[in-house]
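Written out below as structure tokens is the structure these notes cover.
A single protein chain has been removed from this complex, and every other one stays in its place.
Showing subunit A:
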Amino acid sequence: MFAQLVASGLVQGSIYAVIALGMTVLFRSTGVVHFGYGAFFMAGAFAVYVFSQVVGMAFVLAFLAAVAVLVLVGMAFERVLVRPIVHGPHVTVAMMTVAMSYLLTGVARFFWGQEVLRMPPIVDVPPIFVGSIVLTAQDLLIIAGCMALVVAFFLFFARTKLGKLMQAASQVPRGAALVGINVPGFHMAMWGVVAGIAAVAGTLVAPVTMLYPDMGAHLLIKAFAAMTFGGFGNLGGAVLGGLLIGLAEQLAGFYISTALIDIFAYLVIIVVLIVLPNGILGKKEATRV
């Protein structure tokens, strides 16, 4: 029983982690907290659905097309909606991301307002039994997809010159611009990249959650809790936070009360902000003056 709960917790946690990862990547590279990321995730899932189920493309092509579309949407949003206000107060940019969320959700509601659609699993095979643990192929894909993204972005930010440059440009944009770095170009690229991650996440998760215009809102809260728990802006922290929240939900739901599952993420946010404001892996920010 315990092993099954741990396995299911890791799957759920991976879902939260992959969304938290996208938001963390954007935060680290541009300094923007993306409150509309749940809607991007929803848009990615719907894009795959449209290309595979409506247009009739093969799944791999549909997936690639959806990622490409979301990358373009992310870049366009940055260029048209964010860049003109990026030097304003943080709250203005944050509100713009909220507006993006309403815009994308509204478009989805316009076309699919009456439907909760089923997204076929990527691999349609019977559940896999590992001892007493039951896992579906989709569960394994979610965990594997999450881990692959984490490793890729960790390597990108920690080991590549471009990754380090992006972080530096985010922290000191004026200095980066003075040495000839195209900071707005970097930012636009990162908006595209995180939108692409949203498409990947949507593709992995939609067969589990099903497709509907508001599907991203609920998971966004869990992703925020994961980021807060793990340490805001820390890639490993976002993933660790997501996994721990997934595990805790399952264990608390089984051993204490099922009513705890839904409020657990909120409890985490409250407790962490009071007891451990920088999260598990977060570092206290210090500014040299």
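The working rule: a residue touches a chain if its C-beta (ideal position, glycine included) is under 8 Å from a C-beta of that chain, and two chains touch if they have at least 3 such contacts; residues count from 1.
In this section, contacts and distances are computed from a predicted model.
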Per UniProt record, name of the chain withheld from view ["Paraquat-inducible protein B", "ABC transporter substrate-binding protein", "Nitrite reductase (NADH) large subunit" or "Aspartyl/glutamyl-tRNA(Asn/Gln) amidotransferase subunit C"]: "ABC transporter substrate-binding protein"
Hidden partner chain, touching residue among A:V134, A:V172 or A:V271: A:V134
Touch criterion as defined above, residue of A:G44, A:P173 or A:P213 at the omitted chain: A:P213
Missing-chain contacts mapped onto subunit A: 1, 4-5, 8, 11-12, 15, 109-110, 113-116, 118, 120, 127, 134, 136, 205, 208-210, 212-215, 217-219, 249-250, 253-254, 257-259, 261-262
